[in-house]
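Shown here: the complex without one of its protein chains, the others still in place.
Showing chain A:
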Amino acid sequence: MKVNILQWHAVASWTWDAQDETCGICRMAFDGCCPDCKLPGDDCPLIWGACNHAFHLHCILKWVNSQTSQAHCPMCRREWHFKG
């Protein structure tokens, strides 16, 4: 007997390859989305700082824009730079 596979439809889930589970700003799961977004994934991406802390892009942008002077990482208080 021989088995011919005509079609194999598999199921997978995606996840952000981050060390943490939740965004340090909005406390929502990375695999979910920030409070302002409706759809996770491409529409609500993560961003890493030079300090290797990850946040929802929208969350950290809001934070950075709200700072008058140089913004700091909300987690480690180092100066915030987007990871290159």
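Remarks
As a working rule, a residue touches a chain if its C-beta (ideal position, glycine included) is under 8 Å from a C-beta of that chain, and two chains touch if they have at least 3 such contacts; residues count from 1.
Convention: contacts and distances are computed from a predicted model.
Within the choices "DNA replication complex GINS protein SLD5", "Geranylgeranyl transferase type-2 subunit alpha", "U6 snRNA-associated Sm-like protein LSm5" or "Anaphase-promoting complex subunit 2", the name that UniProt assigns to the complex's undisplayed chain is "Anaphase-promoting complex subunit 2".
Counting over the whole complex, chain A has residues 1-18, 29, 31-32, 38-42, 46, 48 touching the chain that is not drawn.
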